[in-house]
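Apart from one protein chain that is not included, each protein chain of the complex appears where it belongs.
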């Protein structure tokens, strides 16, 4: 069996999730199933609408942490490939923030791996987020949901 | 709140999963997360390799069943949009068979909806499959896994 | 006007056709007029029937009217 490939990237510039996914799909013809998660900056109207979002990272820890998560994910499920792309910097509504894709022979492995990676990216990765609304910039505190999600694994 | 859109298609011709997903993503800027599942004909080597796969459907029941599944999925989770595309006919290694995508405000709804829809498409939809290997065409029996997957919901 | 039998999955290969026009009437009479090897397969316990697109429970007495479509559905094998 060929070694499992994984591709983990921390990007300061925008990316095209569908181009990235097309490349990933093409690289894994042996996989019966590919699950992907795309997280994007929500477009919504109203006074509470987010006009911009900034994610800050810490060079010494954020990407190494993502790589450790990828290794843990691959160790836990039988995968053919794993892709994790995460943005940092200032983003606007509609911009992609995170793309995770897992390719596997069996559907259940692909779903669980993508779900696991997302729960850990959301709650344990070294990102700090602030949002800009009509009221100005505001730092976002961790959500209780994120910790509940993590307790599932 | 706008009515939830859903798009359910049974296709006799090939399709581009990434083009379909790009269109779906663009239609759901209000969703924070989009989960997709792509099932494709596996490319593998060896004497057991599948050279072709045929899915047959029953016009009176297959698409109506997929539409009922979409309705059940939308009723069970809070979604912004749902896409279900399924092929029938003869396919070859690398060809897409099924694409499911769920857009939701909350990540967990998107994951669960796509997972639920796939488990039901795999085990309860009106498709009959045969595979061609070096030994010729052979009809595929249901897998015990599919029934176990269904018992999760 | 005839009724139609529709054969799905491997039943189509056994029947040698996707559909067959038959004289209306009670199902047992319709089946009795078929090749016995095919009739045995159609009555297999894992084969379900649908009348005009609606799944039957299995205990109904089926009588085909002119224009009816009766489908024989072996277990599905997933997409």
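Lettered A, B and C in written order, each chain numbered from 1.
Heads up, the rule we're going with is that contacts are C-beta pairs under 8 Å (C-beta built on N, C-alpha and C of every residue); 3 or more make two chains touch, one makes a residue touch a chain.
Please read all numbers here as calculations on a predicted model, not as lab measurements.
Among the chains on display, the ones the left-out chain touches in the entire complex are A. Across the entire complex, the residue among A:9, A:76 or A:129 in touch with the chain not shown is A:129.
Where subunit A meets the chain that is not shown, the touching residues are 39, 55-56, 58, 60-61, 64, 86-87, 97-98, 121-130, 139-143, 146.
The rule is simple: only the chains that are shown with their structure count from here on.
Inter-chain centre distance (subunit A to subunit B, centres taken as mean C-alpha positions): 23 Å.
Remark: subunit B and subunit C have CA centroids separated by 28 Å (rounded to whole angstrom).
Of all residues in subunit B, those touching 2 or more other chains are 39, 122, listed in ascending order. Within subunit C, not a single residue touches two or more of the remaining chains.
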